[in-house]
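Please read the structure below before turning to the comments.
Only one protein chain is missing from this complex, and each of the others stays in its spot.
We call the chains A and B, going by the order they appear; numbering starts again at 1 in every chain.
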Amino acid sequence: MCLGIPMKVIEIEKNFRAYAETMGVKRPISIKLVPEAKPGDFVLVHAGFAMEKIDPVEARKRIELFEKMLNLEGLD
Amino acid sequence: MNEQEKDVILLSHGDGGLLTHQLIQGTFFPGFKNEWLEEEGDSAVLNFCHERLAFSTDSFVVSPLFFPGGDIGKLAICGTVNDLVVSGARPLWLSAAFIIPEGMAIERLSDVVRSMSEIAGDLKLPIVTGDTKVVSSNDPENLFINTTGIGVIYPETNFNVKNVEPSDIVIITGSIGDHGAAILAARLGLELEESPQSDCAPLDFISTLLRPYFPYIKVMRDPTRGGLATTLKELAISGDVDFWLEENSINVKPKVKAVSDILGIDPYYLASEGRALLVVKNGKEEEIIKELKKHPLGKDASIIGYARAGKGNLFLRTKLGGTRPLQMLAGTPLPRIC
Partner (left out) sequence: MKQDSFGHPVEKYNLLAEHLLAKVLELGQKIAEKKGKKTKIMEVCGTHTVAFSRSGIAQLLSDVLDLRSGPGCPVCVTHQQDLDYMISLSRIKDVIIVTFGDLLRVPGSFTSLEKEKAKGANVHICYSPLEAIDLAAKNTQKEIVLLGIGFETTAPTIAAALSQALEKGLQNFSIYSTLKLVPPALEALLQEKKFDLDGLVLPGHVSTVLGSDAFDFIAQEYALPCVVTGFEPLDLLIGLYYLLTSLIEEKAELTNTYTHIVKEKGNQAAKEIINLYFEEGDTLWRGFASIPGSGLKLRTKYNDFEARYRFKKVEIPETGVFSGCSCGDIITGKLTPFDCVHFNNGCTPLTPVGPCMVSSEGACSAYYQYRQQI
């Protein structure tokens, strides 16, 4: 029901305006809903707004959990 | 207000998808239909004085006029040249007609003309006739260009979708959707920095490199409006075969993927303006790819699928091994929240 894509915050201007990047493309977003976002943070973006911060460590843990469960660790 | 609403032309009638087809079939064909039009090729093939001529026309409307990787002028030359090339012809002459909006800066028009003359010059193609009209308009950027080209078809060309056999291989000369993504990003004011670049380019290198292989090429198309999916679906229908694409083999550049993801649209429906789609005889694909890779514009040529006996379907084998059908574009892609 709601498209959202992960983007990396690059730069923060005033009035909650920020620049974020994904796959080599940069565009302005609003961080009004995630005012604590800082450059370097990953955020989920919907309709031009950051909706929430993404925790990369947590994301990785989830993947590793399943890799372990399915015996896929260390397969590169 | 409850009056029966009359159908009117929508922007989607011009997107090269299903509505465009309906317009052609329902409105133009009844009046114009003849043996040449019925072929529905990128060019008409005309037999004249022991030669086969290819005759193609295209009109260009693009907003913005100048976009990352090209402009309407370059597009107008490449578009018609490419239609001739994928018909297996050597382009000989071009015409150019301009419908210019009142209020357009002459300097801006000159920029477009310069771009056209540069690319036509590179291709050693003379623009031998033209026309100029001015219309009143609220938008000084509302420039329309029509180009028409005549070429001579190489003796060894025998491209016809009816020649496609169930074992044939589908090749594309590079990544998909670059032009469509560049235009959409610019038109929708996404304020992108480092936007994707249009792939707009002439495809004449294909004839130069592949002429010895023309007997093994069943059909060639440039996947412009409607993108890869629409173009291949059209071929499947007119060739009465199925095509299968491998998602893993299709090259979508990261920036094109980024724009697609941001807007929620499918890159299979985004136009390319510098790519060719070839259906070739099974067994010849590696040699053909090797030839294509000799040119910078063909360096990413790859096999993306194959033909199978069927009834006009286009299927995509997903990365996970699932199958999904691809249809013709139904309505211009729009940015969505969902």
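As a convention for this text, contacts are C-beta pairs under 8 Å (C-beta built on N, C-alpha and C of every residue); 3 or more make two chains touch, one makes a residue touch a chain.
No experiment lies behind these values; they were computed from the predicted model shown.
Mapped onto subunit B, contacts with the missing chain fall at residues 1-2, 5, 8-12, 18-19, 22, 188-190, 262-264, 266, 313, 315, 317-327, 330-331, 334-338. Within the complete assembly, residues 1-4, 6, 8, 22, 30, 32-35, 42, 44, 46-49, 51-60, 62-63, 66-67, 70, 72, 75-76 of subunit A touch the chain that is not shown.
Heads up, the rule we're going with is that only the chains that are shown with their structure count from here on.
In this assembly, the C-alpha centroid of subunit A lies 35 Å from the C-alpha centroid of subunit B. Subunit B meets subunit A in the complex at residues 185, 190-196, 254-255, 257-259, 261-262, 264, 336-338. Residues of subunit A touching subunit B in their complex: 1-3, 5, 19, 22-28, 45-47.
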